[in-house]
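Structure in structure tokens, see below.
Missing here: one protein chain of the complex. Every other protein chain is in place.
Just so it is clear, A, B, C, D and E label the chains in written order, and each chain counts residues from 1 on its own.
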Amino acid sequence: MQLSLATWRDVEQYLVTSRGIIIPVGATEQHGPNGLIGTDHLDAEFIAKGVGDKIGAMVAPTLAYGMSQHHLGFAGSVTLRPSTMIAMVADIVRSLARHGFERFFFINGHAGNIGTMTAAFDEIYASLSLQPNGHPSPIRCRMLMWSDEKRASSIAEELYPGVNGAHATAAEVSLSQFYHPETVKPVEMSPEVAPPFAPFYDCVDFRTRYPDGRIGSAPSRSRPEHGERLFAAAVEDMVEAYQAFMA
Amino acid sequence: MQLSLATWRDVEQYLVTSRGIIIPVGATEQHGPNGLIGTDHLDAEFIAKGVGDKIGAMVAPTLAYGMSQHHLGFAGSVTLRPSTMIAMVADIVRSLARHGFERFFFINGHAGNIGTMTAAFDEIYASLSLQPNGHPSPIRCRMLMWSDEKRASSIAEELYPGVNGAHATAAEVSLSQFYHPETVKPVEMSPEVAPPFAPFYDCVDFRTRYPDGRIGSAPSRSRPEHGERLFAAAVEDMVEAYQAFMA
Amino acid sequence: MQLSLATWRDVEQYLVTSRGIIIPVGATEQHGPNGLIGTDHLDAEFIAKGVGDKIGAMVAPTLAYGMSQHHLGFAGSVTLRPSTMIAMVADIVRSLARHGFERFFFINGHAGNIGTMTAAFDEIYASLSLQPNGHPSPIRCRMLMWSDEKRASSIAEELYPGVNGAHATAAEVSLSQFYHPETVKPVEMSPEVAPPFAPFYDCVDFRTRYPDGRIGSAPSRSRPEHGERLFAAAVEDMVEAYQAFMA
Amino acid sequence: MQLSLATWRDVEQYLVTSRGIIIPVGATEQHGPNGLIGTDHLDAEFIAKGVGDKIGAMVAPTLAYGMSQHHLGFAGSVTLRPSTMIAMVADIVRSLARHGFERFFFINGHAGNIGTMTAAFDEIYASLSLQPNGHPSPIRCRMLMWSDEKRASSIAEELYPGVNGAHATAAEVSLSQFYHPETVKPVEMSPEVAPPFAPFYDCVDFRTRYPDGRIGSAPSRSRPEHGERLFAAAVEDMVEAYQAFMA
Amino acid sequence: MQLSLATWRDVEQYLVTSRGIIIPVGATEQHGPNGLIGTDHLDAEFIAKGVGDKIGAMVAPTLAYGMSQHHLGFAGSVTLRPSTMIAMVADIVRSLARHGFERFFFINGHAGNIGTMTAAFDEIYASLSLQPNGHPSPIRCRMLMWSDEKRASSIAEELYPGVNGAHATAAEVSLSQFYHPETVKPVEMSPEVAPPFAPFYDCVDFRTRYPDGRIGSAPSRSRPEHGERLFAAAVEDMVEAYQAFMA
Partner (left out) sequence: MQLSLATWRDVEQYLVTSRGIIIPVGATEQHGPNGLIGTDHLDAEFIAKGVGDKIGAMVAPTLAYGMSQHHLGFAGSVTLRPSTMIAMVADIVRSLARHGFERFFFINGHAGNIGTMTAAFDEIYASLSLQPNGHPSPIRCRMLMWSDEKRASSIAEELYPGVNGAHATAAEVSLSQFYHPETVKPVEMSPEVAPPFAPFYDCVDFRTRYPDGRIGSAPSRSRPEHGERLFAAAVEDMVEAYQAFMA
């Protein structure tokens, strides 16, 4: 069930049987020569809906903008400052908690969000933990990369052994090719495999290290049919994790 | 062209010929007994894509969450605090401005955003106006309700004379029925036309005044085919306004 | 009764019979060749005191600084950033609410404040609406332009048909000439009627469009005796609106 | 010259010969049984205008609300949080600095503002000092209590030896009686001299220590004619200090 | 007892008999040609531990960074903006208050912190005072300069008559020489006594006025054995003040 497509009475009904909600979170940032700028939020949303469809979990609207400061050297990339993203996530969680939601499961499509999202959760918990009375709060947040759990990551390794990479990965591009096949375009990349991950700093630095935007990846190997396999695997991974979280 | 579906090179190409971008903004909030919680952002997005398709303008990912504090008395509604939304909009505009975007055209689906969005624009301009040097900045923001311009509003008046209403309007519900016909459900509403608009305050107050969430509207009259007409009209309205803004 | 001229015991006494308070809000910004920089806050204050005198309502000290970023291209103009003004208004309302005030009636002299003030009210309400328990709060805020209601606006239209304008209006300048006749100075303006309202952005942009600071107005026609009529009319408008708000 | 009563061209003219501006700052807070809630800002404003009249210095609109958290136990008191007041002062100074003002002379009527105003100045300076380039900035802020310099304080000591006090002082009440004689009312106070100053904390604590709001003072001895002498003395003190600041 | 060297069970035990805690606060900023950059926080910490050792009071970890914007013209100086320091102090006090601490005694080594620390306390109290219910809170904060009370200041006056100064004082340098004798280095200073205190503004201005960083002081006269006497005196001063605060 998508929150966007429900009425408030549907939500009341849902809350009778479940206190959990899935929130896709991604980014709007360059993904190399053939990757879509929306890859991170589109992928997360697509998988979240897959999970929701499979087990009837509520899926909230996607957080399409994330922490992408390092990509601002490439046209079209957008960042939220961490302090902004923390405030945004806290408002959303607090709003939903008012209605009785208690378990907030974020399916994340962008590793660059991890620090900020962790800080956002701690900002929420800190406001609870600093309450003098110390009553227990039911609010619990969890975040997972859809691509990092066992099924999806082992398929990625099988498909692109050693070169799935760290940004504009072949796997995430394949997934977007699966649900948006019309966007597939053959792009020559040189070198085929981008330079490996190394620490980077601001966006000027990033672009110097990774001139076409990719890190360690070879997304010219991406294929829609890979995306289909990855989708099925990631949905299974996320269903398992969500159910464990709700238990 | 959707920013989400473009590569960074596509965006560079686009910027050669245009400095404008369309950003749909809405809300995630109750829309009465038969309106979708996502109505405001889905409608804005649908029309923005219509505009983008028609004239080749770039459309950014939708701001799906807005200022909806007054709806928090109904399950599923989410608000950003105005201060959060101001920070979020400022970050997005500043990010895009870095790449050379200059005209930010927000297609808004939620009247409750107007104060906060206006404040956000002024927050952005203030940071420019407070610069000691006073160099002119190219950043220009504009926001319009898709439903308020001449074509769409006159069709709404024709279809629901005197009772289109102020929230959960028959028009906005019809539009969502057009692109999501599977969500149409016949709902008995009593009274058929909700109590008229009057000032409201916090969310407890709002629910007391409007027990099923509607203001002054009769969305049991909504029809997908109305939505189709409204869509065509609103796209024309927005195309006209966007082109005037870019001139 | 002016809050500034009362003792705390007077205020306790007042609260026995009324929970309402009037707060004038304006700006400190250029008002064209013959308008005073304080026009917006002086006008709002003068009318608020008129209302207070007439019906015994409490009048708080004036918010003399407002959201005026677009005027910073003219010497003497001062702006609060929207985020600052939101915090300021919230602190004032919360302080007064602690004593038992419940209805906050802002008489506004500056249209440029509307977005930010609306956002400020929603920031206050949001902090209430996000409370888990959802108890009803008595806090209610209302804001009106003194110049926009029926009596004052129809006199302005009668006196300056079609050319009262949008900034440095003949009406607001007349009002300040009424209570500060010593500031009247004949100033040649060219053109007599300033260019009409059109959207503007930051302060450099504003000054380019409106080189002497006026928008669509002809304040060389302002007269103290016009101000006298406008004052009487605006006080009546505001008394009516305040009483409706308190009902 | 009052900024509120000037046009922007007057301000431009003023800046040709002076870069200084006087900003009265006070509070809206209880002042005991016979002191006005506006005492602190009205006194500061009255003296600032006296200084402006005497030497032709520009006087900005008064900051009528200050840091008064400790007085919130008494009806009518209003506080800005320190963080809010810091933002407000910074915005005002930065706005005026844009026009060429360089010396900001705050005449303060409320000792409770001192910490926060000092922090505000340092917030402004810090934003300059953290600039990488380290160019010298012309912004200089100074704040003085009108009542603490030699002439005014020695008259207060002469008039109320040992009992002028620390809040709701006989001197500040006398000053307000001078310019608002209609507000004088004989009030019996018991004890005649309020308990002496001792550290206090939040507003509940304050009221326990000082049940009628006064600290160490005997404002039943205040007289309008005392206010007249204090006014003359304080204006001379402030003129001297302002001229030294401008030198 | 040092909080850092205690276990949580030790703290529980401590709270059975006392609700007080000592928090040293200083700065990381230049202290002239022979003064240590850590002088302010090291001195405050050393004295706080002395107090703690003598009377068994709990001593929290030192706030080593303070409000030092004016020193940023000298290498190694670090500032927190006032708004940052306010947030930091508020978080620490609120955390400790949760456990039952009620009296927060800050031993301060840096006069430049006074405004900001005062604002921080008022920020904490304001959040309490703005609570609608007005329950009394046990939180009480106090701050004293270790060098300003009677014993330590009279020794400083005896040792460096008229030239102890206002920054990089002979006394504070002597104290650091006492506990870090290995850092003593003979430095020629010219003039021997630095220019006297006068108001300063941002860090470029400060360095112009005080080219080697000292204000009004002659720290070439500092000696470890002076530091020993100052230490004993300051500990006694602080013990007395702490005990009065706890009474």
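As a convention for this text, contacts are C-beta pairs under 8 Å (C-beta built on N, C-alpha and C of every residue); 3 or more make two chains touch, one makes a residue touch a chain.
From a predicted model like this one, the values you see are computed outputs, not experimental measurements.
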{"item": "Among shown chains, those touching the left-out chain", "value": "A, B, D, E"}
{"item": "Residue among D:M1, D:I55, D:I114 or D:L130 touching the omitted chain", "value": "D:L130"}
{"item": "Contacting the left-out chain in the complete assembly, out of A:G20, A:P33, A:G50 or A:G73", "value": "A:G73"}
{"item": "Among E:A6, E:I55 or E:A111, residue touching the chain not depicted", "value": "E:A6"}
{"item": "Residue among E:F74, E:F105 or E:W146 touching the omitted chain", "value": "E:F74"}
{"item": "Residue ranges of chain D at the interface with the undisplayed chain", "value": "129-132, 134"}
{"item": "Missing-partner contacts on chain B, residue numbers", "value": "91, 94-95, 97-98"}
{"item": "Chain A residues touching the omitted chain (full complex)", "value": "67, 69-70, 72-73, 79, 81-83, 86, 112, 114-123, 125-130, 134-137, 139-142, 199, 201-205, 208"}
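The rule we apply is simple: only the chains that are shown with their structure count from here on.
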{"item": "Both-way neighbours, i.e. chains that touch chain E and touch chain D", "value": "C"}
{"item": "Most widely separated chain from chain E, with each centre as the mean of CA atoms", "value": "B"}
{"item": "Centre distance in Å when chain B and chain D are each reduced to the mean of their C-alpha atoms", "value": "46"}
{"item": "Separation of chain C from chain D, taking each centre as the mean of its C-alpha atoms, in whole Å", "value": "25"}
{"item": "Chain B: positions in contact with at least two other chains", "value": "72, 79, 81, 83, 129-130, 134"}
{"item": "Interchain pairs in contact, sorted by label", "value": "A-B, A-C, A-E, B-C, B-D, C-D, C-E, D-E"}
